[in-house]
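Just one protein chain is left out here, and the rest sit where they should.
This part shows subunit A:
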């Protein structure tokens, strides 16, 4: 609990993957690459919104059913925050590569996907953040469990929490837990959300390259 979880850094829309910092041993880390809005195959295109595709590649081996399940969860979350109606008949592809897994993998993938969407400049309604809770046999709740804590826990809950009034975008549970325990886990997650977003955005400051000039009215060669 309380370990620095570093979601890995994303690419710029258009195809470059840019890992920004080196990796402390033992942490979970996921590399995200974002491509879009790009051309889409006619069979997959949607006339009124963008087609979001997520590809999750495990560290070793070929992706299987487990990864497919995760991909759908991440896809639904991203679709909920993206303003897909602004880019109909296009595709937005998010590629996540697991670099190391030390527990709380889904939450880390969600964070990496959100950072990727932000960095690519895709229009979004809000930001979101992933949080994992582990319930042990006594009912105590631990946030951001390690792989060992996840195995020993009675139930593991993962939430994706939006930046708009901390709404819940995704909730997935593995293992038995009562409704009250799930609520407690959610409140803990929402409290952790505040701290997590502050960490990720550097206290509200996003590392940014400042550009001058405005997009219109200026500088168009005549």
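In the analysis below, contacts are C-beta pairs under 8 Å (C-beta built on N, C-alpha and C of every residue); 3 or more make two chains touch, one makes a residue touch a chain; residues count from 1.
One rule holds in what follows: contacts and distances are computed from a predicted model.
The subunit not displayed here is recorded in UniProt as "Exosome complex component RRP40", chosen from "Myotubularin-related protein 9", "Exosome complex component RRP40", "TATA box-binding protein-like 2 isoform X2" or "Glutathione S-transferase omega".
Only one residue from A:55, A:99, A:124 or A:147 touches the chain missing from this view: A:124.
Touching the omitted chain from subunit A are residues 12-14, 16, 36-40, 81, 83, 86-91, 118-127, 162-166, 194, 197-198, 201, 204-206, 208-222.
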